[in-house]
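Got a structure for you, questions after.
A protein chain is absent from this complex, but the other protein chains hold their places.
Chain IDs A, B and C follow the sequence of writing; residue 1 opens each chain.
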Amino acid sequence: MEKIKVGILGSTGSVGQKFIQLLTSHPYFEITALTASEKSAGIAYGERVNWIQDTILDKKIANIKIQNSIPNIDCQVVFSGLDSSVAGEIETDFASMGYHVISNSKNHRWDENVPLLIPEVNHEHLGLINHQQSLGKIVTNPNCSTIGLVMALKPLNDRFGISEFNVVTMQALSGAGYPGVSSLKIIDNVIPFIDGEEEKIEKEPLKILSKYDGNKLIFPHINISAQCNRVNVIDGHIELIQIRLIDKVKESEVIDAWDTFRSIPQELRLPMAPQKPLYYFDSEELPQPRILRNIDKGMAVSIGRLRKCNIFDYKFVILSHNTIRGAAGGAILSAELMYEKGLFN
Amino acid sequence: MEKIKVGILGSTGSVGQKFIQLLTSHPYFEITALTASEKSAGIAYGERVNWIQDTILDKKIANIKIQNSIPNIDCQVVFSGLDSSVAGEIETDFASMGYHVISNSKNHRWDENVPLLIPEVNHEHLGLINHQQSLGKIVTNPNCSTIGLVMALKPLNDRFGISEFNVVTMQALSGAGYPGVSSLKIIDNVIPFIDGEEEKIEKEPLKILSKYDGNKLIFPHINISAQCNRVNVIDGHIELIQIRLIDKVKESEVIDAWDTFRSIPQELRLPMAPQKPLYYFDSEELPQPRILRNIDKGMAVSIGRLRKCNIFDYKFVILSHNTIRGAAGGAILSAELMYEKGLFN
Amino acid sequence: MEKIKVGILGSTGSVGQKFIQLLTSHPYFEITALTASEKSAGIAYGERVNWIQDTILDKKIANIKIQNSIPNIDCQVVFSGLDSSVAGEIETDFASMGYHVISNSKNHRWDENVPLLIPEVNHEHLGLINHQQSLGKIVTNPNCSTIGLVMALKPLNDRFGISEFNVVTMQALSGAGYPGVSSLKIIDNVIPFIDGEEEKIEKEPLKILSKYDGNKLIFPHINISAQCNRVNVIDGHIELIQIRLIDKVKESEVIDAWDTFRSIPQELRLPMAPQKPLYYFDSEELPQPRILRNIDKGMAVSIGRLRKCNIFDYKFVILSHNTIRGAAGGAILSAELMYEKGLFN
Partner (left out) sequence: MEKIKVGILGSTGSVGQKFIQLLTSHPYFEITALTASEKSAGIAYGERVNWIQDTILDKKIANIKIQNSIPNIDCQVVFSGLDSSVAGEIETDFASMGYHVISNSKNHRWDENVPLLIPEVNHEHLGLINHQQSLGKIVTNPNCSTIGLVMALKPLNDRFGISEFNVVTMQALSGAGYPGVSSLKIIDNVIPFIDGEEEKIEKEPLKILSKYDGNKLIFPHINISAQCNRVNVIDGHIELIQIRLIDKVKESEVIDAWDTFRSIPQELRLPMAPQKPLYYFDSEELPQPRILRNIDKGMAVSIGRLRKCNIFDYKFVILSHNTIRGAAGGAILSAELMYEKGLFN
């Protein structure tokens, strides 16, 4: 079987590096092009990148010459880890030239026919791309905090209905990219603010949890409040969720909804798919980023501490790996789903 | 003027050390006795303590011989930093022998006639101690997370009425005492659980915000939900608060309530009192523990990010120094108030 | 093939946990017994342990009932992660009852016929155990800082001769066990002292680098000075080494000695053996703990920054994983070597 050639836009950044780490020896995809800003063009990747992953960079990748981010590179699909200051236009250019674009940037998330895709949650939204005018299609990842959140909410919304939820995040530093947050700002500290993040979390779940009627998305009525914080953790976003349900249910029913949740990626056994999307832990002290962020290849969401709330119905804690499930790994899973659905033929 | 002799119970622990740091050269009080567990008795404090403060231990204090925690020590008032596993009985013993006890432990907080005192908030509760039977009286500090929280809520409750609030804490490591949290548990991590803490925060504000009718406390009706987390910060608890008010008011009115708040400690110019109990900051990135925890001697509460909430009326962020305002400094302020009210004569 | 039954002494500690993590599904060994202090006996391991590893505890292991550390447990070989305050006597007891003991504790390291074993460096020292009187034999691991150090020095000593070396360590927190170092002591800090560590590093390399004449060890003459520091890193000891060689050689010869170094574990393809014991990196910024500690299963030593020194001949930097190569993994490799040499028959 011949592999699909893929390129990575913005390959030297934090998300770009994670794409490379996860796509090295992928069964469907083969990295054939890496792009970065103009000043890096022509330089071998290994000489240019400030590699911050915890594995050694593959030598074949290190030798690839970086190219400028313009749509004349040798591949069929591009994964975009571009900064949002430039991603919008570049991704549009690639799509118009026939490349399929799987983007981790926010720029096209609210374009009308662009799905905000989490394969376990709203795979049917992929139908939207037929309405896109360009030859190449654009699919986007939601925000890194939104992904784990909506995955944990999905089976509850399906079974019991959600009318309202409150979320507080404690987000890892890798979410801010590289170099991102200066060490002088975060050691022995918490920053109770992340620019633009609360707005995304209050809005994106509504699009993701929409019903697709074959033509357009029909948004649900859910009231959302979010508060976002940066904490001194490398990888893994913790989120505290309080929820009001339409049906009044027992704790055991909530846990059962999580434990039994499976979806298309599991049925298709997609290479990047976790065996179980959601893991519930009984221990009072879980989930914790360092212990659980890498569970099931970093693609599953860990949940714990479900308990009654004095204000809402329930409160609980979730954890997901922000640069794997919440960024590069999630985008690769989307591409795998598209591949299996024949969208790359 | 002769100083009041004071002793510190549990002097080698984290709170005990902070009492020593703050009482060295205090205008009203003079440390004349230090106690710890039996195995330390007879040893010079400086040889026994694992000093973790960021200033050098005073030499006169270092030479004091540690005594057993039994009520035959040379002083009139004791500050208790005892562990709750032993504090209950020992503090009762000291009070029954005529020592006044200012305690940071939880054991007596819910005794009927023991005030849970924050001098700026409920100084009139001191009247309760007249109903205590023992010769010496017991006054307690609320939990370290409760103190900053209730200080920020007090002027809002007085002016606008509070019907409900939701709080999420990101608490510093010094709140767990010494040695407390192992470095192996918290580096590159968050622990979304603190044993017993959520229960305290959901309960203590009700006692503190009670009306004292000269005889007993009359509790308010406020609905509270708390979620507590340990983060990788040495000192300074961050709390995210969402609030529902009885009167509907503008943001500027809320900020004004904080900015103009003054109370008895400020009027009496108590040595440990902050000039202003509450500081509101406009900057989106404030408050942060490392920048603001020491403001006004570590005795003031910093507030920021007031904004409308989709679920509650408002949300905002507070910070207070957990071992100064939230523990040793708060207890000393209570003692200063009692001193000025003539309760130590 | 039937697996050898193994027990882990001191199984709830930091090294004990690492033994469990590494021995779960080992091709030669099967965990059949776990011991801890008396108060834990009879309790299922999963309920007792404060698991701090970054993978989830295996369920079968979690169900094993902890036993007291006395030599009536069902296994042939024991791995000891006991604290040195008790390890000496307990290990002697086990050996005298016929158990083979692979110990990570310091107690028996200087017993006359006990090898201080690094399989790549001094496998021939295993001959010493024939002189041990007990039915079961004791083999010890060197100190966690000594292991990486001596591995890096071994090929240089063999080829060029070492007359003197100076070493400074920056050691990870897991080396102090669990709970070990309080978070309050190490955040935003360095502790330039580790009790007893400098003495071990100045002494152990001499035993390890001894020649074994079939009867006893003949110690080399090497002058050593060590300075040890605790830094805010979870796993992975960095060591700065300055060296005076007997032969004057070029940098390329030093690097070649490292790059081509292979030994018995590589020849026998022992399961825990790294493919290469030593990796030299050209990059000025390597080695770093977080990037390289897990290289080759955490069993290889990373080396970098070889350069001339104004005082010694050369200086360079090494890194090794202190709880894998420097403790549990090293001990398992020793046991694998003993297994292949038929010493467990």
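In this section, a contact is a pair of C-beta atoms (placed from the backbone, for glycine too) under 8 Å apart; a residue touches a chain by one contact, two chains touch by 3 or more.
Computed from a predicted structure; not experimentally measured.
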Given the contact definition stated above, which residue among B:257, B:291 or B:311 touches the chain not shown here? B:291
Which listed residue (C:240, C:264 or C:343) would be found touching the missing chain in the intact complex? C:240
May I ask which residue of C:56, C:249, C:309 or C:343 touches the chain that does not appear here? C:309
The one residue from C:52, C:77, C:162 or C:231 touching the chain left out of view is C:231
Those residues of chain A which, in the complete complex, touch the missing chain: 14, 52, 173-174, 178-188, 232, 234
Spell out, residue by residue, where the missing chain touches chain B. 51-56, 187-188, 290-292, 294-295
Against the chain that's been left off, what residues of chain C make contact? List them. 164, 166, 168, 170, 187-193, 195, 202, 223-225, 227, 229, 231-234, 238, 240, 242, 284-285, 287-291, 304-305, 309-312, 315, 317
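Everything that follows uses one rule, which is that only the chains that are shown with their structure count from here on.
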Select the chain at the greatest separation from chain C, using centres from the mean of Cα atoms. B
Round to the nearest whole Å and give the separation of the Cα centres of chain A and chain C. 40
Between chain B and chain C, what is the separation of their C-alpha centroids in Å? 46
If you look at chain B, which of its residues touch at least two other chains? 187-188, 232, 234
